[in-house]
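My questions will all concern the structure given below.
One protein chain is absent from this view; the other protein chains keep their places.
Should a chain be cited, it is by its letter among A, B and C, assigned in written order, with residues numbered from 1 in that chain.
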């Protein structure tokens, strides 16, 4: 059912956990749907220097979380925003059709975390602490 | 499906054929129903001295024909009339339920042959030739 | 035993059984299960589906596994009737369909659908012009069998399907007697649905399939889990599906040779039979027939009696269709061809298969004539009926 790459990322997920004082945090999904993803980003000068995730969900949800963090670390936020669910799924050598919605979750989590980062940067409070 | 006795009478039917100048002939059944039975009787002093049959039909039809002739030979016509389809079926150690109608045919053939005999006896022509 | 009733059922090929056994004992997983053992079973089912699709030149999504030919027939008739109810309530079948189609059509009549039963000519074939005339605006399905199980007669499916499609009507063919025996290409036949059953071509009993062309709509008749793409629920019969796959593979490679060998055996047998027994007819001898089937009419004699006398000699044949042989009705196929009822009671079907040898048939030619003679001597029928004309 799952590609070897999905299994590998599911078994050994990269960047599990949270980041204290993250610059951006994105929480998407809903426990009632069986999938919750939280993305934590450390961002320096618009470059994502670290990313971690916490996920409640199926193997596809965990693998896409893991792959997403790998894909965005080292990228600028603009580059990261160009990562679509297709990018993530392809990087995992595909997902079963009924699991494609999990890759959307990953895309959404990245977006949400970056939105959070941007809203903080723009807010005076955030500026003050910088 | 069939009892051994049915098989035996079907394989080696007794009294097959017709009787020239039979005293009673009974034809029952209908080729469109898949069963035709003709019973020929030789009757002396109301005693059935010989019986033969011709049958177009299934194994049950042939076996009941054969058994019927055996049952009635030596009997008076009144005794023969008391033979029911149940008697014939029992003498064959039973018939499958869907084949029970064949034993009715045998009973009917005996009755028809005796009716024929009696109508001939009563008619002046028959008396004259006696 | 000399088995000459391959149209009723066939022995399962040893290679098929061997392939099935591990799926009972070792690889017994449920294909719906997510763990390895389940996914392995799923893969085996998918592979068999691919083989079946390849055999009839369909795609995998168009193959729905069922419990056999009867269920496939029921599924398409009932399923289309339900799904297309808004479009119309009229169904057309032939009068010589197998009971699986015939009785489903009758059940639908009881539910308020209207059914036209097309007659056949004296050779047992549907006239395309009759179909043309029978189609109404409210017609939703035409179902005509590919080859008849009793006589082996082939129906002009290509032509009939074109006529149905010209009027926007779906077309089903019951190909239970042809799949595995003849090469079949659903696109070439032009059908929307096709039924088949594994035990008719050396596969296991209890498994069959329905081909349903991509995009055609029908309502599932057995619902539950989301098996078979939601079109037929129930835990997959994995061993039987695997067995069907192997049977299909074997058919694909061995069919061609068998078509030549079988036809020669059958034709020689028919010729010899006609000269060995007087007043015998081979039904529809002059038209396109399945190469393995000989439906023989023997005057003045009833079918069951002949069948049982042959059984005493170790020869297995049937009279009428296997399914209705426990009923007392004469063959509806012969009646439809215009044969009188007494003739319809007097049929014997020889259907040959890949284990049939010329030796087997020689034995039949030795024992059958005296059986007919014995039974004819017992029969009160003489010349009370005659057969309809037929091109021999």
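One rule holds for everything that comes next: contacts are C-beta pairs under 8 Å (C-beta built on N, C-alpha and C of every residue); 3 or more make two chains touch, one makes a residue touch a chain.
Computed from a predicted structure; not experimentally measured.
Within the full complex, the residue among C:316, C:335 or C:367 touching the omitted chain is C:316.
The missing chain, though absent from the display, is touched by one residue of C:124, C:239, C:262 or C:346; that residue is C:239. If you put the missing chain back, the residues of chain A touching it would be 7, 10-11, 13, 16-17, 27, 31-38, 54-59, 61-62, 98, 101. Touching residues on chain C toward the chain that is not drawn are 1, 3, 5, 8-12, 14, 16-17, 20-21, 24-26, 28-30, 32-38, 67-71, 73-74, 98-101, 103-104, 106-107, 197, 199, 204-207, 219-227, 233-240, 304, 307-308, 310-311, 315-319, 321-327.
By definition in this document, only the chains that are shown with their structure count from here on.
Averaged C-alpha coordinates give centres for chain A and chain C that are 57 Å from one another. For chain A, the set of residues that touch two or more other chains is empty.
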